[in-house]
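For reference, the structure discussed in these notes is given below.
On to subunit A.
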Amino acid sequence: MSLLAVKDLCKRFGGLQAVGNVSFTVAPGSIKALIGPNGAGKTTLFNLIFGSLLPDSGQVWFDGKQTDGWKPHQVAAAGMARTFQHIRLFPKMSAWENIAVGRHVHSRAGFLASMLGLPWTQREQRAVREKALEIMRFLGVAELADVEGISLAYGQQRIVELGRALACEPKLLLLDEPAAGLNMRETSEMAKLIARIRDTGVTVLLVEHDMTLVMNISDEVLVLSYGEKIADDKPLAIQKHPEVIKVYLGEDDA
Partner candidate 1 sequence: MGISKIGLVSSNTGFGKAGKEQVEKAAPGFGIQIVANEVYEKEATDLTAVVTKLKAANVQAFINWSIEPAQAIVIKNARQVGLSVPIFQSHGFGNIQYAKAAGPAAEGVIFPASRLLVADSLPASDKQKPVLLKYKQSYEARYHEDASTFGGHAHDALLLLGKAVEKAGALDKEKVRAALESLQGVVGTAGVFNFSARDHGGLGMDAFEMQTVKNGKFVVYSDTAAKK
Partner candidate 2 sequence: MARRRNLPIVVLALAVIAVHLLAAAAGKPQYLTQLTMAGYYSLVIVGLTLLMGYTGQISLGHAGFFAIGGYTSGLLCTYNLHASSGRALVSLLHAAGLLVAGQDLYGAEILVVRPWVACVVALLVTIAIAYLVGKPVLKLRGHYLAMATLGFGTIVYKVVLGSSLVGAADGISDIPAFPLFAGLAVTGKSALRTQNYYLAWGLVLGAMALLTNLIHSRVGRALRAIHGAEDAADAMGVDTARYKLSMFVLSAGLAALGGVFLTHYNGGIGPSEASIMKSVRYVAIVAVGGMANLWGALIMGVLLNFLSLRGSFGSFDDAVFGLILLAIMLFAPDGLLRAEFVRRLPGLRRVFGQKAEP
């Protein structure tokens, strides 16, 4: 039984086929990587899975429910979390508050209860802050708790954004180029971090350009080219796959 199943997903923008008939599954507890040259449709596929875009046709099954057509916040409530290729932190909120927003689906104080400041909402507040700080300790950035999002260094922003997604306690974590813009040392730390997250039982689907990272930590790799799936296999097999080699060598990989 797979945690995520994508069936015949299609999306066109005007005359451009961004994603064409892509099907694949992600097994629970695994790390699956999504690779392909620039413009292959990786981020579009992410957006389709997460509900940020509506597919033209095809289905998305997540955790036993058909989720295509759902809004992102509904998908999030069902147990999926994501990070963004271009970091989308809340710039004027402190690091811990950024992560606390990730607790949204696990807390329940509404407008009325919040305005009245009922005792249970205050207890919930304290629990949320505690959890956010716990996640920051897990990520090794506890000392940044009170720094505003906009003031964090780039690498720190990536970590806090990851923490925010983890705060959702997702079953499936979608990472869109988690190592983009990181130096070699930071990249290898990020790889270790992703593996540790997987070890806590979170399934990971990631888009990444850094092949070392992908080959080191992935259980399976899916290759897209011009919106279509050309391979879906174990990392070692992918490295020998003739069409993958052709796509990558034929491309001017900047």
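For the reader, a short list of remarks on this structure follows.
Just so we're on the same page, a residue touches a chain if its C-beta (ideal position, glycine included) is under 8 Å from a C-beta of that chain, and two chains touch if they have at least 3 such contacts; residues count from 1.
On how the list was made: all candidates are chains of the complex that A comes from, given by their letters.
Owing to the predicted nature of the structure, the values given are computational and were not obtained by experimental measurement.
Any copy counted, the candidate of 1 or 2 that touches subunit A in this complex is 2. Every residue of subunit A that touches candidate 2 in the complex is listed here, in rising order: 50, 52, 71-73, 76-77, 81-82, 84, 88-93, 97, 100-105, 107-111, 114-117, 121-122, 124-125, 128, 149, 164, 168.
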